[in-house]
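Note that this complex is displayed minus one protein chain, with the remaining chains in position.
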């Protein structure tokens, strides 16, 4: 159960410097009296002790902690690609440089590796020319890598480089790393701010209703599903199986399937669907094929872990010893082919695995706006001395969330939500649980 | 000031028939105990007497008013085109036909005109084949027209055709028309439900945070702005002026400009910007040209009405005798050219007016999802006997709003909002008011 | 060596009926005096005995063989999907119906299977409503299947259905099937025309410089390569391997790589590239990684057959007993990973296999034009009583080619051509042969 204490945001100290934004007459400053409710509903759906929880609003403050002309900021992008990374970089740069007048903004190379001089390349100083057209490119112009670096090494680096604010763009693991850096800074009593900007194409970070990159990935995924449906219809007894991203959460599979409105089964990590039996996928699929002659199945990469004990499952043991599917899509295709062979019905199964194709495209319009807003509000948070803090998004309001609270769990599909119900309405598939 | 009474939704009577959706085990029914808060913030930004206002949740009910097998529904699309119309038609059809088992669903031809047999074509009965691929097409397969028809004529038609539920997809005017029809039904004591589905590419319907078609229009508008920026940069002292949709509200101009991140001035109906003087557009533009050699100006079609008295304004008098601009974009280009000629600076002004190009495309992924949800929830509202009611969207929750309340005013840009502030941050233009 | 005799086109008999197109004053009729040269060059590159070869021009004739009002035509689509199929169907329909006034045009279901009443569905009669928007859809609205049917069975069907002209849209195998049907018709002395329309996404049909679907596939493939390059650059020592279509010919791999201008190695069936050794792919790749830190490899699905003897190759034996790769892309990734592990260089290899994603999209602008032209000129050929004939395309002139000549061999990349030289220029890869 969440408590109000867990929503308390850390600051480096009092803000004593008038924000340069005061002069521009362009800005509505965040009002510290206002807070954003966690729940926007009233009634029995809302747990009683959460009814009044609220978050600090993100946004510019009239007084700031850092003196812009003497401030150095640094931006790092970590983990897998997601559309919008370059847009966030450009937005943080623009807000700090053009609006606050921050003197020096560095781009860290190749993820956290660039914060460790022993293994990484030196940072580059960002300029107007450098960022000018990066918003039209996919990927990240700064490069990326996976995994953390030792916090003491990183904090030495920040000190040596004179970095005052570090913006960490990344997912779950990245934000855990950012928190560790922040703790080391705290231990040493340094006035360095660490601001997290949530990046996950899977859309599975808590307190972030929608991450940048998610809508772009839906758009690309919808294109794929449209083609897959054409393939299924084009062939005699065609069955198309499309594997989409989503290791822990089925947001992409669900959203793309509603948008496509042509999927017949959507398999997500949150729902342990049965393969066999009267209510099982195979039997339902048989019905569908009989009735309509073609089918489209969408499966999130993390779905079906409950089937790992299946003798035909192509599983592998991960570093922690857990048994995991190597590829749920391959397994499904295999079982589907066997099943229809068994009942003497010839089918043509086409397997489509488009992940890399989806995540490397430039951000679409929506994600450009979202990335822009997140980048600019991250800049505001850093300048105001917030630290160990993530920029969240709750029913369209940007908020501040402590990194510890963010990284305490993963967000998953709510099986009571309108989103999931829309999947069930559109596909006609059984609920299978809940 | 809004009161709770104004949020009270009308119904045709008690729901006595168990919903066929109960059998499917797929549905989470709306819980009448739960309501959606009007304000999702706490604090001084929220007017005291509005703090506790709440709306009825939209969604399926366990008991319904109409018996599906004996129900006839009809769908009508009115007013200007907006991406997603066909998707709503398809979603209403699918929910009613495949999930509720409604027997007969009609498509009304050419807007409200098709509800008047004296002037309109007969309705067509919708089928699976008819709706199958309409979601990939722009426009509306049912046709559209502007303006209302006499309510008594319409209600006669509804009775004669045996229509139980009428879905009216349209904007402000359409919903006013729907309300008038609903009142006539009420007067006659007929059990006919009228459900409004909000359609406005301008995104200016109150209690609808985002209408379908809006994101698609931003996407198309962003493409245009990208090209316009290329044009401005490509020419010597190039100034591109792009007119975007928005008669009363600058949502498209604002959203597209943030997404583009290349606009230098964004002119909207909500802000009476000065043309002349030190803080005026022309002087600011001169600075920009001096500094950077090119500029991109975005103007909403309804902007600048305060300038209608300008002797060079190309105004016209509308039916009510109000003076209105014929074309604010043409006027601006004219004034800009004169100004720079006057100060002896040669500029190359390019005027781009892309409206028709924007609104006739098929819905993008986001709008496909939104249209799908709105269509399905409208179907739920109709089946549950709600009437004189619009499907609204408040911080991502679908709600029921009485038509009278919806049509009482237009939604405009909140000049204190993050959205508008993002425009100011991205352009660096002055606040000019507020 | 090609002879002029092989270019002689068959006809059903003399054209005695004035073409209805004569009345329209819109048409320039093909002039039988004019022929299209096989070679458009003079000089040593042209084999002496081919220097004067020429083809019959395609196009409308002033006199036709079939009386439109009494003619029944049928269209069949066979083999794998290719963008533009629906556009060809629509164009054949429009030309026959609207311009010639042909009374009855049938759509055969599911490829050649629909020509065998024992296994196929009955044909459907095409109408204006049916074809109206099919040009916006991928795939084929008529369905498709692989493999031929017995010519006697097919010809019985054509007779029974009263079909006068059969349009066979498909590749190599389909045209071989069309020729077999044509021979059976000839044997029986029936006045039925069989016209082939070339469809191959691989662009490997001789005497067809460019097939519809090819440009669309390049466009989709280029998007994929753009993303793959982003992926390779985004990762530390990233190597992206993209498998593109092309069983016998590398046209898609070559064209997409030039368009992308970011590929570093392009592997095609026509070039037996070495893997090992100083000039081998692996060593060249090592150089590239050392110099630039990332690489993009494009491989056609039919490339590398000369490596099937490699002990690590995942080969399979096909029906004729030939050893073939199961998946050259998987094999390459495997060998690349092993190689870099062997020399102690950590690389991140990403494998992308997008075929289904590419071929199921709607035709792009170019292919819409090409499919339109091919469909209309096929209609002209059929009406003029040409038979056993394919619509070809030689340096932008549409021509008639006997089916026997077309199916005598496959077209491959000319390794002396500007196209392949452009690949070598853009990648810097070695010639490896020739």
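Letters A, B and C mark the chains as written, and numbering starts fresh at 1 in each.
In the analysis below, a contact is a pair of C-beta atoms (placed from the backbone, for glycine too) under 8 Å apart; a residue touches a chain by one contact, two chains touch by 3 or more.
Remember, predicted model here, so these are calculated numbers, not experimental data.
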| item | value |
| --- | --- |
| Among shown chains, those touching the left-out chain | A, B, C |
| Residue, one of C:261, C:310 or C:327, that touches the chain absent here | C:261 |
| Residue in contact with the excluded chain [from B:227, B:272 or B:428] | B:227 |
| Residue in contact with the excluded chain [from C:129, C:312 or C:418] | C:418 |
| For chain B, residues in touch with the removed chain | 81, 110, 113, 137-140, 143-145, 223-224, 226-228, 230-231, 233-236, 240, 350, 352-354, 356-357, 359-361 |
| Missing-chain contacts mapped onto chain A | 133, 136-137 |
| Contact footprint on chain C, counting only the chain that is left out | 24-28, 31, 33-37, 40-46, 54, 57, 59, 87, 90-91, 94-95, 98-99, 135-136, 209, 215, 218-219, 222, 226, 255-256, 258-261, 364-366, 368-369, 372-373, 376, 394-398, 416-418, 421-422, 424-426, 428-431 |
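Here, only the chains that are shown with their structure count from here on.
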| item | value |
| --- | --- |
| Chain pair with the greatest number of C-beta contact pairs | A-B |
| Rounded Å distance, chain A centre to chain C centre (Cα mean) | 41 |
| Interchain centroid distance [CA atoms averaged], chain A/chain B, Å | 29 |
| Touching two or more other chains - residues of chain C | 137 |
